[in-house]
Each structure stands twice: as C-alpha cells, then as structure tokens.
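Before I ask anything, here is the structure I am working with.
One protein chain omitted, others in place.
Right after this comes chain A.
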C-alpha cells in the first residue's frame, strides 16, 4: 500500500479544497491520519472474497412523488445566509 507521505497529503488537501497553512499544520494533521491508515491495514488479514459490500443497512426503495411544482425557498431566503450578494445573486471573487 502506498505510503501517505507529506506530498501525498498535500495533494489530498488540494483535492479537498482545504488550505494547509504550513508544515507544522501538515504534521499535526498527518500523525493521526497515518495511525488510522496503519490500523486499517488490519482489514487485509481478512478473507473478504465473495462478500457483498454493504451499502444499505435496511431495505429501502426509491420514493417518488408526483411531478407537481411546489413552493421552493424564495430567492431572498436562499441568499439570506451568504456573506456577499449582489443583484439577487451570490457574489464571489472574479474567476477569470
């Protein structure tokens, strides 16, 4: 199994869209993550061939509703919790 070194962890942080301030923070986060990953390697000792992965613990089926228009959140409500808005829209820094 590939080791989760600092470079790899920086890459994962990038995928997660989380800025890591400095090496100290990276080290602090890394210790516990490493120990869980190492501990999880115990699963390798199990023979799991042919075992069906469990995605649902109770029998569920899709619920469908009639295709009738309902009352969604109003624009004002949807924008109520944003820090920055303009002209009825979420405002973000320029992208290009």
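The rule is short, and it goes like this: contacts are C-beta pairs under 8 Å (C-beta built on N, C-alpha and C of every residue); 3 or more make two chains touch, one makes a residue touch a chain; residues count from 1.
By definition in this document, contacts and distances are computed from a predicted model.
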Checklist entry - Just by its UniProt name, which of "ABC transporter ATP-binding protein", "Glutamyl-tRNA(Gln) amidotransferase subunit A", "Protein translocase subunit SecD" or "Dipeptide transport system permease protein DppB" is the chain not shown in this complex? => result "Glutamyl-tRNA(Gln) amidotransferase subunit A"
Next on the checklist: Of the residues A:15, A:68 or A:87, I need the one that contacts the missing chain.
Outcome noted: A:15
Checklist entry - For chain A, which residues touch the unseen chain? => result 1-2, 4, 8-9, 12-21, 28-29, 31-33, 35-37, 39-40, 42-44, 46, 48, 51-58, 60, 62-63, 73, 77-78, 80-84, 90, 92-95
